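== chain A ==
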Amino acid sequence: MSLIAIDALRKSYGSNEVLKGIDLKIEKGEVIALIGKSGSGKSTLLRCINGLETINEGAITVGGQQLVNDELHLRNLRQKVGMIFQQFNLFPHKTAGQNVMLAQQVVKKKPKAEAEAMARRMMERVGLADKFDSYPDQLSGGQQQRVAIARALAMEPTALLCDEVTSALDPELVAEVLQVVRDLAKEGMTLVMVTHEMAFARDVCSRLVFMHQGRIHEVGRPEEVFANPKTPELRSFIGMAH
Partner candidate 1 sequence: MSYHFNFDWVATYWPVFLSGIWMTIQLILVGGICGIALGIFCAWARTQGPRWLGWIVAIYVELIRNTPFLIQLFFIFFGLPAIGVHMNEVAAAMLAMVINLGAYSAEIIRAGIEATPKGQFEAGASLAMSPIQTFRHVVLVPALQKIWPALASQVVIVMLGSSVVSQIAVQDLTYAANFTQSRTFRAFEAYFASTLIYLGLAIVLRFALLRFGDMIFATRRRATR
Partner candidate 2 sequence: MTQFTLSAIVMALIHATGWTVVLSLVSFAGGGLLGLVLLFARIGKSRWLQILVKGYTELFQGTPLLMQLFLAFFGLGLFGIDVAPWVAATVALILWTAAFLAEIWRGCVTAIPKGQWEASASLGMTYFEQMRHVVLPQALKISIPPTVGFSVQVVKGTALTSIIGFVEVTKAGTILANATFQPFTVYGLVALIYFCLCFPLSYSAKVLERKMNVAHRH
């Protein structure tokens, strides 16, 4: 059974339909990149999987459980699926370490010592062990994003959703974040990411999903997709990206 199964998903804002029937199955351990022009619906799709957007039609199943839009179900879902945002969204009133500890204590009801031990391990994992007591505004964008990744990892999710995690970063900070994501992929974490880093996507991903105007246009292994795009839309998109 697939880890994440999306079935005939439709989503609109008012009269504007942004997802027009999406079917996608994601297996455990897969690394998937959603690519496409802005406005193609890829970010919305990602946000639907985390329940940040309510869907109009269709179904999303995660780990065999259908996504239902009530607080209890969402809470369960979100403990299994973590999310990293373009704007990091760290809690500015908490130190990096506290950012990583908070949800463990509040949501998982872990004792403080245990949460802290886990937080220190995760900060180590993203290479920021020495920034445990720094506040977000004392960190660079790249460091903030790595804390955000540590924060999601501390919840021990089975999958991570990454929404353009390097788009808000200065160019020289992109590499450090991508390295962390690359390591996660290597360790077998299931990743679904929206990204504009085509070289990175080609390197790391097991499958590419090309979206266009709210539909999935092409799916395939990166080398196939890049080497021979079947549709003119993808051809022109790849042309633009290079």
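The candidates were selected such that all candidates are chains of the complex that A comes from, given by their letters.
Here, a residue touches a chain if its C-beta (ideal position, glycine included) is under 8 Å from a C-beta of that chain, and two chains touch if they have at least 3 such contacts; residues count from 1.
Just so it is clear, the structure is predicted and the values come from calculations on it, not from any experiment.
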{"item": "Chain A: touching candidate in this complex (1 or 2)", "value": "2"}
{"item": "Candidate 2-facing residues of chain A, complex", "value": "50-52, 71, 74-76, 78-79, 82-83, 85, 87, 89-93, 102-103, 106-107, 137, 148, 151-152, 155"}
